[in-house]
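Here the complex is missing a single protein chain, while all its other protein chains stay put.
Chain nomenclature is as follows: A, B and C, assigned in order of appearance, with residue numbering initiated at 1 for each chain independently.
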Amino acid sequence: MLLSEFFTVILLLAGAFFFLAGTVGLLRFPDVYTRLHALTKADNVGLGLMVLGLALQAESWAMTGKLILIWLCVLLSSASVAHLIANAARKKGIEPWKQ
Amino acid sequence: MLSFLLPQRVKLLGLLIAAGVVAAVAALGWQVAELGAQRYAIGGWGAPLGIDLYADGLSLLMLMVNAVVCLGVSVYSTGYFNRAYFRRSRAIYFWPLWMFLWAALNALFLSSDIFNLYVTLELLGLSAVALVALAGGADALTSAMRYLLINLLGSLFYLLGVALLYHRFGSLDITILSQHIEPSPAVWVAMGLMTSGLLLKTALFPMHFWLPAAHASAPAPVSALLSALVVKASFYIFLRLWLEIFPVDSSVFGELLGVLGAIAIFWGGVQALRQTRLKMLIAYSTVAQLGYLFLAFPMASYFAWKGALFILLSHALAKTAMFMAAGNILHFGGHDRIQDFDHVVQYQPLTSAAFALAGISIMGLPPSGGFIGKWLLLEAAINSGQWWLVIIIIMGGLLAAAYIFKVIGYAFTQSRKSHQTRRVPIRMEWTALILAIAAILLGLIAPWPLAIMDIGLPFSGEAAG
Amino acid sequence: MEAMTSLPLMTLMQLLFDTLLGFALLWLGWRALASPDLFQAIVLFIAFGLLMAIVWVRLDAPDVALAEAAIGAGLTGALLLTTLARLEAKNRSKSALEKKHKVWLMTENVKLKTASFLWLMVILMLLVSGLVYAVLTLQEQTFELQMLVSKNLESSGVSNPVTAVLLNFRGYDTLLEMSVLLLALLGVWSFGGIPKPHESLPGPVLNMLSRLLIPLLIIVAGYFLWVGSDAPGGAFQGGSVLGAAGVLLLLVGWRLCIRFVGLPLRIILVFGLGVFVSAAVVLIFLGRQFMEYPPSVAGALILLIEAAATLSIGITLAALFLVGRPEFRRHK
Partner (left out) sequence: MNTLYLYTIVGVGLFTLGLYALLIHSDLLRKILAINIMGSGVFLILVALAARTQGAVPDPVPHAMVITGIVVAVSATALALALVIRVRTKVGHANLPEQSLE
């Protein structure tokens, strides 16, 4: 097995782990703010790791560029959407969870 | 022929285009009459790959009656949508929507590709719905909504059938399909699906529930068109599929259609008799008349098909005239309650004449077009010894006579009540009358359309009948 | 999938994945239709659409996947949500009726009588079994048509077979389809004035986002258009991305200058259809059939038509989102 393949597998698995963690957080956390937190942060990292892993296998620089572009787009949109949802929730008067 | 889709909003343009289309249809008619059935490969690819247009006697007749009716409706609408009670903001949408509807009908009658037919069906359905909703009242909107859902449902059933047929035979062209077709479960299911979808749109008896409301609440020229042609469009597709693609020896199924048609004649007739509003009466009469079309299926003979088609044609003309007359009366008196139809004859002799003449054709009295159609059907029924059909045809005629005389009777009754009335533009009255006369004339020139039907005859296989 | 039997593990995994996906699809469809809250139902429906897009990829239909993701899930979802917002805005304005409307917005299962419910079930079961039977007994089709497509691909001017079918072989369908789109807009406009949704001012983040995204979306639309001739993509995908950009603009509160609302907008709207039809008609005068593109210029011609179509589709979709004709807005 080539070294690059090995790294790809490791990175993909790590990415998948973050996705899993994000999903568990989405399901288990008590309120909308914490859920958003879990989902966006963990998934962004997960996707980043996956992109990195796939980039190692990419045939050309253009491919790598596209992959990174995808990641940047997702970062941008997930950050904005998280903000929008949180803002809407706050306007609706949903109190952050405290304990 | 499709290039008139641009939404220019000028009435004059609408009329010009209408005239242009009529000329085009006439030219095509000449071509078909001289040279036999025509086939035109769009894009030059030919049938299995590209889409073919196909014109034979059947589609030509449909196109011609389409052209006549649409020209009439166009002229009528120049008057109708001028009225003050139609907000201008609405009226300007009538023309482009109307052109789309017409284009969809033309495209539908010409297409020989089952998926292309699906797209034209959608085009037709959506424009028809938008036109119904143009009336703007609560009734109109609700029935437009229901009409839309029904349309979409019917189209999806049809599309599923198309999917199965395509994957079985790898082609979408009707002619090619008809050469390859052979009974198999997939074909039967596809046939069932397409049939139910199309019959839903054609409003055969148990599935007619949406029709009266939609047709009665639309603006008059739109109701005219819906009753005259839009329901016939899905019937046309159904006929094409039935005659050309599906195994025709399925006699049980044909019997079933015939029985449904018979019930439709009775149910529609009785309901029409019970209505107190003129437009509802006419709409139920459409349900009944559609029933006749399906009487041909159990007989499946040469004369029966011709009779059904002839009824289709004359009904298209007569029903347009009737709805226009109803629109005139509605406009004149501000209501369409049948009981208050006094003085109509005095003030609107042309409209009343139109209604009466159209009624003659609907009832099937000689020498009208309706008479010829019914006569052919009767002859076919007697030939095949199916006496129950004979009885039904005669009973249907009596029922039609009853509801039409009900209207005419009220129209002749004098009463001293004074009404608020408005003047009706003379061209609206004349178009109604001319179309009604055309329905009668259709009976006098019967041999000619019957000859056209023979061109590229799709039902020649059963010509023995 | 027999080709993969050499890799049993792979096949098994794929089978597992497909089964999961299939069941997820059914489950989401069911939830979207049965969920008591309409908002939730719509969100589930959007998720359903995205899942569909994955299924399309699994079925080797990337073109369809793009169309589904952009139009099926994205735009339909946006349309549904804005409709819901408008319906609810209506509610708020009639506070007296609010309770009543709340009920209407909830699921309202028509209480069917047991008998008719049973009938319905029987009919549906018949339908399902008939369909399944039909599908399972479906013989392998002959592949003549597919062969024909690949044989004629060269003279069609593009190398993506789906684009070739859409714009050349069966271009007439596409022409009619664009008419359907235009017709829908016309119909929507003809309904006249429509209640405004409850509009909130876009925050700085949304503003920022739109500023970043809109140029990007326009580039993406152009990219789809360009690659459509030999890779998945094309006018409809590009157009819907453009439409998405338009929707975003509308969300941010951007409105067309009155100057452009009248004739210029209409001209853009019919532009795509117009180019399509005129290209087809001009060819008649050049002695060819309606829509018969000469192979030498077919590629360029298709690109031209697609470009025009993309623009029109994008604007039409955005206009559909706005619901109601733009001119009516300024009277309010």
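Here is the rule we use: contacts are C-beta pairs under 8 Å (C-beta built on N, C-alpha and C of every residue); 3 or more make two chains touch, one makes a residue touch a chain.
Here the structure is a predicted model, which is why all the values come from computation and not from measurement.
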- Task: Over the full complex, note down every shown chain the hidden chain is touching.
- Result: B, C
- Query: Which residue among C:Ala164, C:Leu206, C:Val220 or C:Ala298 touches the omitted chain?
  - Reply: C:Ala164
- Query: Which of these, C:Leu87, C:Met208, C:Val227 or C:Leu249, touches the one chain of the complex that we don't see?
  - Reply: C:Leu87
- Message: For the chain not shown, which residue from C:Ala47, C:Val188 or C:Ala279 touches it across the whole complex?
- Response: C:Val188
- Item | Footprint left on subunit B by the chain that the document does not show | 115, 119, 122, 126, 129-130, 133, 136-138, 141-142, 144-146, 148-149, 152-153, 156, 159-160, 163-164, 166-167, 172, 206, 209
- Message: Tell me which stretches of subunit C touch the chain missing from the display.
- Response: 1-3, 14-15, 18-19, 22-23, 25-26, 29-30, 32-34, 38, 41-42, 45, 48-49, 52, 55-56, 58-61, 63-64, 67-68, 71-72, 75-76, 79-80, 83-84, 86-87, 90, 97, 100-101, 104-105, 107-110, 112, 116, 119-120, 124, 127-128, 131-132, 135-136, 138, 140-141, 143, 145-146, 149-150, 161-162, 164-166, 170, 173-174, 177, 180-181, 183-185, 187-188, 191-192, 194-195, 236, 317, 320, 323-324
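Here, only the chains that are shown with their structure count from here on.
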- In terms of CA centroids, furthest away from subunit A sits chain B
- Could you state the distance in Å from the CA-based centre of subunit A to that of subunit B? 58
- Query: How many angstrom between the C-alpha centroids of subunit C and subunit A?
  - Reply: 27
- Query: If you average the Cα atoms of subunit B and of subunit C to get two centres, how far apart are those centres in Å?
  - Reply: 32
- Which of the residues in subunit A end up touching subunit C in this complex? 73, 76-77, 80, 83-84, 87
- The subunit B residues in contact with subunit C across the complex are 2-3, 5-7, 40-45, 48-51, 87, 89-90, 93, 96-97, 100, 103, 107, 115-116, 119-120, 122-123, 126-127, 129-130, 133-134, 136, 160, 164, 166-171, 184-186, 188-190, 192
- Item | Complex contact set, residues of subunit C against subunit A | 203, 205-206, 208-209, 212-213, 216
